[in-house]
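All protein chains but one are shown in place.
Showing subunit A:
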Amino acid sequence: MDVVFNQVFAGLSFASILLIIALGLAIIYGTMGVINLAHGEFVMLGAYATWALQSFAGIGVVTALPLVFVAVAAVGWIIEKGIVQWLYHRPLDTILATWGIGIILQQAIRMGVGAESKFVRGPDWLSGNIEIGTLVMSNYRIFVIVFSVAVLTGTWLLMTRTEFGMKLRAVIQNRGISECYGIEAKRVYSVTFAYGAGLAGIAGALITPLFSTIPTMGTGLVVDAFLVVIAGGLGSLVGTAAAAMLIGEVTALFSIVINDTLGRIAVLAGIILLIRFRPRGLFPADTRR
């Protein structure tokens, strides 16, 4: 039983990171219809930015979060302005282009920083554990869970309570008429892409004390994030959150009963079944376009 509780907790902290990655992916897809295959590399850039800030400037993981967000958002903004914005009317080509961007980013890090794994120290003030009976929860993982809930809430507020969010929702539903009412759709797209990239960067920063920082670290994470987006239903923040929890937990729990590889297979089979019976995910938004 102890193993189960500890795995549930580990699953929860992994799900939290997955949630932040999937949120960025879902916002970019939901707004522009772009399947961003470079998203995993944005996570990786976030992790390397955190490593660089810690090793060269002595800045801790938590302090680095806002800096990493801004830095990766800036990279996303440049990529949107330079490449993606020219391809909005060719959705299939955006897949190819973002995949290429991902490869370039990965290789750039491999050549510039090196292929070997980098170590990032977790913050000292979050180093201990909280123990309840036999359940051992590391303070850092608790911080990750709380922080991801804050990111989800912040994103929800941004979408529903701000003028930018309203413009974004208008553009999603009808770009043409939104432009007839003074909304610069191109600007909305750039900011949205940058925001999604920034979220991926934050996820990369949060994950550094838990995972090894290597150039290919994003690839596996982005696959899980795609599963979350598909299972959760497009355009739904609630769906994304629920699916992230589900996939994080199921992965964690399966790995107790059977080994990791079989656990993955079981998760994938589960999602295939889910999509068979709910093709638009758990909580689909009522309409798009």
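One rule holds in what follows: contacts are C-beta pairs under 8 Å (C-beta built on N, C-alpha and C of every residue); 3 or more make two chains touch, one makes a residue touch a chain; residues count from 1.
One rule holds in what follows: contacts and distances are computed from a predicted model.
Between the listed names "Amino acid/amide ABC transporter ATP-binding protein 2, HAAT family", "Oxidoreductase", "DNA-directed RNA polymerase sigma-70 factor" or "Pyruvate dehydrogenase E1 component subunit alpha", the UniProt record for the complex's undisplayed chain reads "Amino acid/amide ABC transporter ATP-binding protein 2, HAAT family".
One of A:V8, A:A74, A:L126 or A:A170 touches the chain omitted from the figure, and that residue is A:A170.
Screening A:I28, A:V84, A:V151 or A:I183 against the full complex identifies A:I183 as the residue touching the chain left out. Touching residues on subunit A toward the chain that is not drawn are 163, 166-167, 169-170, 173-174, 176-185, 286-287.
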